[in-house]
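Note that one protein chain is taken out, while the other chains of the complex remain in position.
First chain written, first letter: the chains are A, B and C, and each begins at residue 1.
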Amino acid sequence: MQKIKVGVLGATGSVGQRFVQLLAGHPWFECTALAASARSAGRPYREACNWFLSAGMPDRAANMVVQPIEPGLDCQLVFSALPAEVAQSVEEDFAAAGYGVLTNTKSHRYDSDVPLVTAEVNPDHLAMIPFQQGQRGWDRGFIVANSNCVAMPLAMTLAPLQRAFGIKALIVQTMQALSGAGYHGVPSLAALDNVIPFIKGEEEKIGPETKKMLGSFSDGKFDDANFKLSAHCNRVAALDGHMETVSVSFEAPSISPEAVLEAWHSWGPLPQKLNLPSAPKCPLVIRPEPNRPQTRLDRDNGNGMAVTIGRLRPCEVLDFKYVHLSHNTIRGAAGASILNAELMLAQGMLDQFR
Amino acid sequence: MQKIKVGVLGATGSVGQRFVQLLAGHPWFECTALAASARSAGRPYREACNWFLSAGMPDRAANMVVQPIEPGLDCQLVFSALPAEVAQSVEEDFAAAGYGVLTNTKSHRYDSDVPLVTAEVNPDHLAMIPFQQGQRGWDRGFIVANSNCVAMPLAMTLAPLQRAFGIKALIVQTMQALSGAGYHGVPSLAALDNVIPFIKGEEEKIGPETKKMLGSFSDGKFDDANFKLSAHCNRVAALDGHMETVSVSFEAPSISPEAVLEAWHSWGPLPQKLNLPSAPKCPLVIRPEPNRPQTRLDRDNGNGMAVTIGRLRPCEVLDFKYVHLSHNTIRGAAGASILNAELMLAQGMLDQFR
Amino acid sequence: MQKIKVGVLGATGSVGQRFVQLLAGHPWFECTALAASARSAGRPYREACNWFLSAGMPDRAANMVVQPIEPGLDCQLVFSALPAEVAQSVEEDFAAAGYGVLTNTKSHRYDSDVPLVTAEVNPDHLAMIPFQQGQRGWDRGFIVANSNCVAMPLAMTLAPLQRAFGIKALIVQTMQALSGAGYHGVPSLAALDNVIPFIKGEEEKIGPETKKMLGSFSDGKFDDANFKLSAHCNRVAALDGHMETVSVSFEAPSISPEAVLEAWHSWGPLPQKLNLPSAPKCPLVIRPEPNRPQTRLDRDNGNGMAVTIGRLRPCEVLDFKYVHLSHNTIRGAAGASILNAELMLAQGMLDQFR
Partner (left out) sequence: MQKIKVGVLGATGSVGQRFVQLLAGHPWFECTALAASARSAGRPYREACNWFLSAGMPDRAANMVVQPIEPGLDCQLVFSALPAEVAQSVEEDFAAAGYGVLTNTKSHRYDSDVPLVTAEVNPDHLAMIPFQQGQRGWDRGFIVANSNCVAMPLAMTLAPLQRAFGIKALIVQTMQALSGAGYHGVPSLAALDNVIPFIKGEEEKIGPETKKMLGSFSDGKFDDANFKLSAHCNRVAALDGHMETVSVSFEAPSISPEAVLEAWHSWGPLPQKLNLPSAPKCPLVIRPEPNRPQTRLDRDNGNGMAVTIGRLRPCEVLDFKYVHLSHNTIRGAAGASILNAELMLAQGMLDQFR
């Protein structure tokens, strides 16, 4: 099978680097274009990019010349890790020019014709694409978004519970890693020996995105899930990995802890059934120890694509409480976007690019 | 006025060192006895104690000889920072021998005749002491406890709200500092680049202690407050300072944010009225900025005795949410205990020791 | 005695904040002007400045309006914490306009007529000022520099040894705190779980500055000390406090460790004799324990103005090795600059401003 050519928009940033890393040696995709801002364009990636992932820069990417962020890239799909303010129009330009766009930015997440997809949670939302193309007059281009790095793993732990019991309300509190803010996001003097109980614009995203992903799709229309969600977002001194503590109540009465565990254990999402290359065998890893998950020990589970759950117990105010952890730039960003592309390819939704 | 002689039980540990630090130069108390385990007893404090506070060891304490933990110390009051398993009987021995015992340990917090006091929250609970002495046959000795370092600042931010609106339910999530676990509590390999969403025995304490402090006292009997409380406790990589995010609902309907702020601002607790030496002028510091409090920047407010509140906003599930921060070994432990002693002295409750 | 009015140039940065903090309540100086870049000028300091020191912003400074960095400030002395590229001409403008300039920047450190002074080490270098004024045609203005935050404590530990034994050669290796790079200097992703063995432009400063300070002054001319110095500079994950390990050889043969300790202990520099407000009682604190100094435990010795020495022992290659620690933004910057001003005032060198 010939590989599909893909590009990365915003290739030098925190999430951009993860895309480059995860695409190196990918069995289905070949990274043939790296694009970044004018400051970087025209220079070899090895020079343009201040690589800060602990595994080194892939050789092949290192030698590629960074290109400007505009259609004309030699590829069929682009993964977007652009800043939101840039992304809005640029991503539409790419889609209009016939590229498939898989975006991490919030730019189009709330558009009524853009699917916001976590491959395990709402693969059916991809059926919006033909409607989107029709409405926007795009022939083969499209935009598929993935969600915020907090909402995505949250949706994954909620999805089986919602199906089984119905979600009524939840309060989620996060302890988020520094990499989520980008390389220059949090100065070290603000990170060491500190907690910052605020992340600009973050709490506002969690509710709408989680409800859109856990909502339904039919007749070219999304119908958001109907529960109450309150978020407290905090920045802590971890490099990678977002920890979330959750208190949740169900529509169904008298649910036992065993039933909750069973709902999680028996979850068999589509990416795992299709055996997609980036799909973790076990999307939800449930640890029985009282002191797990831990950020450093569990963020790489399933190559950074699994969500690790622990400490399920009754909540004195809502029904249950638990904690989960996931890798924010893999599961919560680049990896999720690539998994969406794999899911589309496996379902024949990228045949226009062959 | 002659100073009252006080001793510290468990003087070499994390909280013990804070006691020694805060008692140095105290206007009303003079630290005349330091007691610690057999390993330390008989050695000068400077050698017995691995001092790790950033301000150096007080000179006078440095030269004192550490004594065994048993009655016979040359003092009238003892502040106890003993491990819980040791504290239970030892503290009773001291009280029986005529010492006033102010304890940080959980050993007697739940006893039906031991007041669990945060000086600003429930000073009236000290009226239990004569009942306690009568019941236990102690003539002038007594045991007064202060609460867990999470419950205490929580009770302080809740007290004015409870009075004004009644508390119905709350969910609190903590990001607690390493010093709370003691010097050897958390290995550095478990702290760096990590979050541990579990602190042994901690969540179980928050509810009962908060409800006892916010409960009432009459006729020699405590009546716990009657609301629902759920706690998620986490350990993060900060040296000192516990951050807590709170979602709370009230008995009274339709409370405005302005009313909540007004309840906090107008709070005028007894220790401040009495102008006690350790009472912070402003027990609740309310910061208007979206990104405050922060652990490193706000833990020393009011010499470590103030609780700093921020980010009051509506909660989508309960009524309001906010965040507060306090210094866990000062406000949450040693400082609170000393403040209790000051409150007793100012109210004539220590006259038996003059 | 009426206080002398002083201003701070670059008042919003890392060192600028320390100036503001240390000048609050100063017995001899009154801070009447805060100046910063165009972005900040015209706004109240409380808004213009992202204050990140753990003790809060001084009330009085908070309400001052930040002014542009140009002569016309209502003060007689200015303390400069400007970026080097800005400082060069601005500082000369201020001196020409009749201000006394005490600068932390490297801009004029190597000028042949600018004294580079550590008050304890080379107070006699201040006698250059009349020559400087004559040469530059300044009537009462002047520029006095203090050194880099590594060279200054190094010069302090070397000064007594140089006098007693003569320095032949030394190798110094540093482990420097994050605050030395300014608030935005080191991203958290570069600081946590990392060491960066490079600080741009730093190693080049250590030799020339240390030799100038340990050199002599006569007849309007500085004569640098004549020893070999090699520096390895590293950034580590500490907030404040530079640790330096030193291997040194002497001109004099067969020096005993006792003689070295005696040289340090018997050092009695001028600021201490004059009992200057910012002079630490003990400028060199010598700790006997094998595991001291430590950054967090010792940086605040002498209110951040002392240098703490430890681990003196023979060196297998040079003669001796030891380690010292000092607070980089107090002893190594703002505090040292203020101490220089105090020294000048105490010696009548600021009488033109009365």
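Here are a few things to note about the model shown:
In the analysis below, a contact is a pair of C-beta atoms (placed from the backbone, for glycine too) under 8 Å apart; a residue touches a chain by one contact, two chains touch by 3 or more.
Predicted model, so just to flag it, every value in this text is computed and none were measured.
From the options C:Ser40, C:Gln294 or C:Asn328, the residue with contact to the unseen chain in the full assembly is C:Gln294. Contact with the undisplayed chain is limited, among C:Ser247, C:Ser278 or C:Asn301, to C:Ser247. Touching the chain that is not shown, out of B:Ala11, B:Ala61 or B:Ala191: B:Ala191 (per the contact rule at the top). Taking the complete complex into account, residues 169-171, 173, 175, 190, 192-198, 200, 207, 228-230, 232, 234, 236-239, 241, 243, 245, 247, 290-291, 293-297, 310-311, 315-318, 321, 323 of chain C touch the chain not shown. Residues of chain A in contact with the chain left out of this view: 51-52, 54-56, 192-193, 296-297, 299-301.
Listed by residue number, the positions of chain B touching the unshown chain are 14, 52, 178-179, 183-193, 237, 239.
Here, only the chains that are shown with their structure count from here on.
Interface chain A/chain C: over half of the residue numbers present appear on both copies, so the contact uses mostly the same residues. Work out the mean CA point of chain A and of chain B, and you get 42 Å between them.
With centres set at the average Cα position, the gap from chain A to chain C is 48 Å. Counting partners per residue, chain B has 192-193, 296-297 as the residues that reach two or more other chains.
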